[in-house]
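Here the complex is missing a single protein chain, while all its other protein chains stay put.
Up next, subunit A:
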Amino acid sequence: MSAFSAIGDDREIDRDEFTPGIEPQATWCPGCGDFGVLKALKQAMPEVGRNPDEVALFTGIGCSGKLNSYFNSYGFHTIHGRSLPVARAAKLANPDVEVIAAGGDGDGYGIGGNHLIHTARENHDMTYIVFNNEIFGLTKGQTSPTSPKGHKSKTQPHGSAKSPIRPLSQSLNAGATYIARTAAVNPNQAKEIIAEAIEHDGFAHIDFLTQCPTWNKDAKHYVPYTDVQQSDEFDFDLSDRAEAAEMMRKTEERLYEGEVLTGRMYVEDERPSYGAEKRAIGEMPEEPLAERYFDEDAEWERTYDNLLEHHK
């Protein structure tokens, strides 16, 4: 038996395999948008043909961070804002494992904002799903980086003076190669986008609009929405940076005007992933590093006799 026999088996995958027998109702409120992400993610898995043992899901802290309690794969529920750096190293350590990261808008765009920029810049081959409910859920309804300007909360009783962050544009500028927005109320599109993002060879960022009926009653429930790919109004070239940037600008502005635009915003297939770049310059081994620890034939001899030579 190989050390990682779960990797690469090509049997039919059933989405129920991803249900661990623990119910999300235990933590998520009725009507929470997070259920939609969970469902879409589970539905995407059979499409990409990955089984639970070859998937590692990294989450941050927040209601959204609980995702991997209800998703049956290898899981790492990390700390607030830090799912991306943990996930990045996991991918480098074993590129054969499917790496997915997820978290909230506070988690991903606030405390973890710096990591998002750098993960996108490096174009790691992974999928990042941000549950964007425009609010801090788990800490009971404070203003988040995506809350609209003027949004009142207990910590900003006079209404926020800050404009919301523009996550799609930001990711584009930073270097992400697959950028999309979808919504929990649109399960088919969500499933398709997640499946595509997973299959994309590079950093895929999905801004996933969710609702928080408990703390963000004012917020739109993101219906009706328009799928920009299906609408004649938005004819743009997904692989053209400038056109995609313009489309994202519109998408981000109109959201706060009540018009919800979803779909793929940017897809670039040419740029190699970070792992491929590192391998090309000899900074990363061809075979997954993790395997060496389980491979009896791996070469472990000291090769640094020539290092000591320097010191003689």
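Everything that follows uses one rule, which is that contacts are C-beta pairs under 8 Å (C-beta built on N, C-alpha and C of every residue); 3 or more make two chains touch, one makes a residue touch a chain; residues count from 1.
In the analysis below, contacts and distances are computed from a predicted model.
Think of the chain that is not pictured: of "Extracellular solute-binding protein", "2-oxoacid:acceptor oxidoreductase subunit alpha", "Glutaredoxin" or "Universal stress protein family protein", UniProt labels it "2-oxoacid:acceptor oxidoreductase subunit alpha". Interface note: of A:Ser5, A:Gln25 or A:Thr155, the residue touching the hidden chain in the full complex is A:Ser5.
By the touch criterion stated above, the residues of subunit A touching the omitted chain are 1-7, 20-22, 52-56, 58, 61, 66, 68-69, 72-79, 82, 85-90, 92-94, 96-97, 114-115, 117-118, 278, 282-285, 289-290, 292-294, 298-304, 307-308, 311-312.
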